[in-house]
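Heads up, one of the protein chains got dropped from this complex, but the rest are sitting where they should.
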Amino acid sequence: MPTLPPGFRLQRETNTEEFFINMGPQHPSTHGALRLALRMDGETIVELVPHFGYIHRGMEKQAESMSYLQYIALSDRQDYLTAIQNNLGVVIALEKGMNVGVPEKGEYIRVMLQELGRIASHLVFFGCFGGDLGGQTCLLFGFKEREMIHDILEEVTGSRLTTNFFRPGGSRYDVPETFIPRVKAFLDHLEDSMRDYERFLSKNIIVLERSIGIGVLSKEDAIAYGCSGPVLRASGVNFDVRRVNPYSIYDQFDFDIPVFHNGDCYDRYKIRIAEIHESMKILRQCIDKFPKEGPWRSKEKPVRLPEGRYYSEIETAKGLYATYVVAATTGEKPYRIHTRGPSFPHIAALNKMAQGHKISDLVTIMATLDPVIPEIDR
Amino acid sequence: MGIINYAPKILDPIPGGKYVVNAIDYVVNWARANSIWPLTYGTSCCAIEMMSSSMARYDIARFGSEVFRSSPRQADLFILAGTITRRMAPAIQMLWEQIPGPKYVIAMGACTISGGPFIYDNYSVVRGAQNLIPVDVFVPGCPPRPEALFHGLLTLREKILKETCRHPWHEGKPKDVSTMDRYREAAKTWAALEEMKDEAMAEARAKFKEEHPDYKSAYKPVRVKKEDFPEVPRVPFKRFGLTQSELFAKLREKFPKVTVHTHSEDPIEDVVAAIPADRPLEVMVEPEDYLSIVEFVKSSPEFNMDYLIDVTAIDYDDHFDMVTMLRSLEHGHKLFLCVQMKKDFSIPEEKRATSLLASVKSISHLYPGAEVKEREVYDMFGINFEGHPDQRRIFLDKDFVGYPLRKDFTHPQMIRRPV
Partner (left out) sequence: MERKVCAHIQCRLGPMRLGWHGTIQTVADVIKMLFKEVYAPSGADKLMFYLAPLIVLIAPFIVCALIPFGRNLVVADVSMGIPLIIAVNGFGVLGILLGGWSSNNKYSLLGALRSGAQMISYEISFTMILLFVVMISGSTNLMSITLGQEGTILDWWIFKIPVLGIVAFILFFISSTAEMNRAPFDIAEAEQELTGGYHTEYNGTPFAMFYLAEYIALVTNSALATTCFLGGFLPPCIGVAFVDNYLNMVPGVVWFFAKVYFMIWCYMMVRWTFVRPRVDQLMDFEWKFLLPVNLVLLATGAAYIVIWG
């Protein structure tokens, strides 16, 4: 038995010659700087080892010399597709320490931006899924609607991508008057175009052929690896932080948590499409109930956390995003901040899913996991 | 590209030959400047804006650049979208070498220009792409908007149009830009300039004071009135599963040694009961008990901690705290196990920074997801995991010296943040 490169463990007897392929760090379908070492038998994947760290930026080390508020800006750059949601994750942890609440209007702003961010991220997923299967046009369709969300975000936060918007006790600014009409117009538009897009992919025979039964992640495996978000829910586990540990005011809305049971690529695709519809439902309720009057943030206080350890978790578009803040002394600087990104366990489980499939299927599986590498490496 | 570079030498001496050379120049530059094919390369946030720029709203195709080639051999332009880390740097240099000349580089975003938000206290980010490869155009922003990228592209186009085969494109070499703290350098220069200005103005000021002895500035500071916001109480937290006290009591029944971290003298039950509902219970665990406790809470139906959220650690002066975050998907309660590990001070002091200082049992056979998390803790803190199947560095290179998240970690390229 020849010695295997680091990371490979599977020992097996074969009659064919195995070979190794290196995928990444610069590869169009690894969604960033991820390197996958593939052990192949013909076109079939025998084993797969992910290599991380190509975009490890030492954020946690940096956070130790930053103030809490500065770290909110860094959290944008972890999962840049759901930057606005990461902000909230950090801010909730800080609020627990400062013991401040958020007025009703502030909470509505939060929830609406959260759901807009979720739709934006899922639209990118939709595009990448189609694009990775070979339909370049899908990629553009996904990004087309996303630009409208960016317009709204830009109007509210001043930035397209790295929003840096929420603060303990509310947000940086009030929303402009045009916010609600714009969201309304966007939702009407999205409803139409989602119908088209679903017709484009959901029933396409080639898509069905390529995604049903591919990359199956069983319920037990999904839990054991610590997967979260759509990946976990596609495997039949009804786990959504918005439901089991409601943060903000998510307990006041009527929405469903879509759960699918096969755990294959098609389910992971369907669940995200279903989640876009659920987000739209939440947004519509928000528009109806949005308070016109009232304060949009609570009294401004210096961000100083008493000694202790604070933990918050939220549900971003990718899954469970947890922030763990350690304050050794009362002050403006953290002793340590740790972030738990949802994509990390997904990539760890990639080997389980990809084994025995073709190299083309690996691309499909990667697309449906929807990983964001800087969030893994931090 | 080889042949046309000889054209001026042959044609220029011939009468009228230089017009031919000019014509060749015009055609070649026109083609090069209008058909710039970028390489599909992106590491982080800027990559998304780069993608947006090729999408329907912005459409980079208008400039003939929408053909993103994924093979560097067919590309002309290397858009460095996203932070460059030391681990990625060799790959970038290799990619750049593989692009056939004439090749151009656009450094997109603050990170590739100077390190951006990752300048200070950072051990892994390369401060500026120009340290690795020659850069033609810098596009600032964090991340730059697609319009900014287009401006960069058009600037590059102008640069290409200025080339001639008399002075052909040549492969540049990376400039030796030291990784000095440019912010502080600039601040020094600025202070010196201010001083000079001050000296130059001193005479004029004295003269003015002589002429107008009782002059008073008409400027009155205006304070913008701050909006008043009410204080809002926190919304009570909805709890699922067992309460902290129940969890703690049940755990204590089985393992009498577990405690919680506290400074007060009250009985431990009261301390646990005083923990707010939105904060998970964090129990202190002896390293010997750690594995058996995890096994217990995973298998016991009352706890049923089947979901591992994360494994992380905190470095203190004389000990590590390793925190294992567990959760029960069925019941909804969370339990954090904090293992306090004394640092191994028998290791001589000069070797401490590079050696593993503590050791604990691995739980990766119980939770397969813990494998990568434990590798991360090993990589960042230098904690040894006994029985880990594949204990390698995960984020850093094999030959990286030291463990970055320790408080006493130093790195030659790290610049401290100015206070």
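As written, the chain order gives the labels A and B, with residue 1 at the start of each chain.
By our rule, a residue touches a chain if its C-beta (ideal position, glycine included) is under 8 Å from a C-beta of that chain, and two chains touch if they have at least 3 such contacts.
These numbers come from a predicted model, not from an experiment.
Across B:Ile10, B:Val27 or B:Met94, the residue that sits in touch with the chain not pictured is B:Val27. Considering A:Glu43, A:Glu155 or A:Glu191, the position touching the chain not shown turns out to be A:Glu43 (whole complex). In the complete complex, the hidden chain is touched by one of B:Ile10, B:Ala23, B:Ala61 or B:Val401, namely B:Ala61.
On the side of chain B, touch with the chain left out of the figure occurs at residues 1-2, 4, 27-28, 30-32, 34-35, 55-56, 59, 61-64, 66-67, 69-71, 73-74, 76, 100-102.
For chain A, the list of residues touching the undisplayed chain reads 19, 21, 27-29, 43, 130-138, 140-141, 144, 201, 204, 206-207, 209-210, 358-363.
We take it that only the chains that are shown with their structure count from here on.
Distance from the chain A centre to the chain B centre is 18 Å, each centre being the mean of its Cα atoms. The touching residues of chain A, when paired with chain B in their complex, are 6-7, 9, 25-28, 32-33, 52-62, 64-66, 73-74, 76-77, 80-81, 95-96, 99-103, 124, 139-140, 143-144, 146-147, 150, 160-162, 169-170, 221, 223-227, 237, 239, 244-246, 249, 251, 295, 297-300, 308-311, 313, 320, 322, 324, 326, 328, 335-336, 338, 340, 344-345, 348-349, 373-374, 377. Chain B contributes residues 39-45, 47-49, 51-52, 55-57, 70, 72, 82-83, 85, 87-88, 91, 95, 117-118, 120-125, 142-143, 145, 226, 228-235, 238, 240, 276, 278-280, 282, 306-310, 312, 314-316, 323, 325, 329, 332, 336, 367-373, 380, 389-390, 392-397, 404-405, 407, 409, 416-417 to its touches with chain A in the complex.
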